[in-house]
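With one protein chain withheld, the remaining protein chains of the complex are depicted in position.
For clarity, chains are labelled A and B in written order, and residue numbers in each chain start from 1.
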Amino acid sequence: MSFFDDEAEADLSPSPIRRPRPNQRASSSREGSVSASIGGSSFMDRLRSTVSPQPDPRHRHQSERSRSKASASVYDESSLSNYNGREHEPGSGYGGSLLGDEDEDGGGSGLDMGDGFEGEDEDEEEEDMNDVKKLSKCWVRERGTVELGEWQGDLIDAVFDKLEQQQKMVNTLRSDPQTSEEEHFKLMLVQTEMERVKFLVRSYVRTRLHKIEKYAHYITLTPNMHHLLSGAELSHARRYTELLHTHFQHSVLDSLPEWLRKMDDTYGDGLSMVSKPNRNTPVLIYCKKDCGEITLEGGERAALARGTTHLVKYKLVDRWINLGWAEVL
Amino acid sequence: MYGDLALQLVTASHRSTLSTTPQLPLPKYALPLILSICLETRQLGQSITTAAEQHGQVSLSQDKSLVCNLTVQHLSARRNKRCLLAYLSTRVGGIKERWWDSGGSLAYLLSPQAGLGSGSGTTTDMRGNDLETNDKDLRSNLSPQEIDFMKGYNNLMLDYKSDFLDILDLNASIDRPPKELMVDVRVIRDAGEIFLENGEKVEFRKGERFRLNRSSIERLIVQGFLEEV
């Protein structure tokens, strides 16, 4: 239940990149909310300790020790040294490798503190990205292509869990008169980031919704697309199709001759009433890996070498996008 | 000629989608035209059926002019249907757009909005007034079926949104990414007393300025009560 640093690593997963062990988190959050609701002090203490370092967090680490014995002693040492962070000599190596210590102790694999500006994110591997970065990528992809990408349920769930916990903490600490100024400041940062993440989720979900409604009929008729949608999305697609068709029927189709009332005609020019994504729409991609050659209309070939950028028909590169070799810009 | 009315319907509809900013009020549902097109289509259908019955299979395979005649009628009827649905689809887009623009508030969209924002017509007030005009007209510009559709869509979205509601409001704006947490706003239309998410009560009177948590007043910005300074 800790959100701020300090002994937070003990409670959450070692590194924020890793998906937290779900059972562990679930239980700790239940415990937290129960004690809070009965006004117990332990929840408050825990919250408080996330913001303002306490002299002796050792007992709280007790349970953690059993979980990760190997690293326990180092862990405590490092957390203590972090508590005393401000006593360090200025410039004692805290600047560059902020989290070097945890990375070793907590077993967290490279908390990617972001790529430098020249580092460019193209070299970044999926696993090394934090949830916000992952979400950004999914959002960019969803915005950049005509086809619906796969619903990122796990990621969204993980982000939602964290948002929920943070919201709980913010609510509690904000109304507590004992919350210090520094804590308030941290809360402000937490909330600012929450708004950013919520924006991403909202835009991601609505981008999908837009496509789902646009191609609702096609989606309902195409079972092999269904795995791309969340349950709620699929149900929305079905109900939306029904709603729309009812509207068409009541508005005009019922007044037309019976043979003109269908919703899935194909017109003389080959267009079907069931619109589907136009896979000829160009997409902007950056090749993270060498994606070989593609054949354009007219038989010309184009090389999709690593590090190059192209505007190209979606259908020619969709497999590279799905493999993650090409990134949608 | 067959299809003239339908052509009239779609060209007018297409024209109304060309000017996107500022958003124009949704034009009035073209009921008379639609009824005429439906009538024409039924007549075409009737005429095809009658002709087919009168002539029977034999002449259909021999009489080229008859086949040609029936084909033209058939295509005209199909074209009418296509135009009608294109018209409806465009409007469905407009209805959904307004639903989202209003922050998902059906009550707000369908209410006459009389009394709100009445009074002076200063420049800061323009947006509010425009909105009001649109909304006032919206209900009367929709067909009963379209109002049903909007209500149905509202219900679908309420269901869909409910999964997210603990964490976020899907209807909050995505026009622009958030910047700072706090936002300076000016009240451009009286919104009365509002309870913010932190339990604080604020009375929003026109012309006043506030510095508030963006997420708690996002909806009021979307609905045109507040304006970012």
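Following the convention adopted for this analysis, a contact is a pair of C-beta atoms (placed from the backbone, for glycine too) under 8 Å apart; a residue touches a chain by one contact, two chains touch by 3 or more.
The rule is short, and it goes like this: contacts and distances are computed from a predicted model.
Q: Quick one: the chain not pictured, UniProt calls it what, "Transcriptional adaptor 3 (NGG1 homolog, yeast)-like", "Translation initiation factor eIF2B subunit beta", "Multifunctional methyltransferase subunit TRM112" or "DNA replication complex GINS protein PSF2"?
A: The correct option from "Transcriptional adaptor 3 (NGG1 homolog, yeast)-like", "Translation initiation factor eIF2B subunit beta", "Multifunctional methyltransferase subunit TRM112" or "DNA replication complex GINS protein PSF2" is "DNA replication complex GINS protein PSF2", the UniProt name of the unshown chain.
Q: Considering the complete complex, identify which of A:174, A:196 or A:289 is in touch with the unshown chain.
A: A:196
Q: Which is it among A:159, A:173, A:234 or A:256 that touches the chain not included here?
A: Only one of A:159, A:173, A:234 or A:256 touches the chain omitted from view, namely A:159.
Q: Take the complete complex as the reference. Which residues in chain B touch the chain that isn't displayed?
A: 7, 10-11, 14, 20, 81-83, 85-86, 88-90, 93, 96-97, 100-101, 174-177, 180
Q: Considering the whole complex rather than only what is displayed, give the residues of chain A touching the chain that is not shown.
A: Residues 2-6, 8-9, 12, 16-17, 50, 52-53, 82-83, 85-86, 88, 90-92, 94-96, 98-99, 102, 111-118, 120-122, 130-133, 136, 140, 143-144, 159, 162-163, 166, 182, 185-186, 189-190, 192-194, 196-197, 199, 203, 206-207, 209-210, 213-214, 217, 244, 248, 263, 267, 269-273, 275-276, 278-282, 284, 296-298, 300, 302, 307-313, 315, 329 of chain A touch the chain that is not shown.
We take it that only the chains that are shown with their structure count from here on.
Q: Hey, how far is the Cα centre of chain A from the one of chain B, in Å?
A: 32
Q: Could you list, by residue number, the parts of chain A that touch chain B in their complex?
A: So the residues of chain A in touch with chain B come to 160, 163-164, 167, 174, 188, 191-192, 195-196, 198-199, 201-203, 205-206, 209, 213, 232, 236, 239-240, 243-244, 246-248, 250-253, 255-257, 259-260, 265, 267-268, 273.
Q: Within their complex, state which residues of chain B touch chain A.
A: 34-35, 38, 41-42, 44-46, 75, 77-78, 80-82, 84-85, 88, 92, 96, 143, 145-146, 148-149, 152-153, 156, 159-160, 163-164, 166-170, 172, 174, 177-178, 180-181, 198, 213-215
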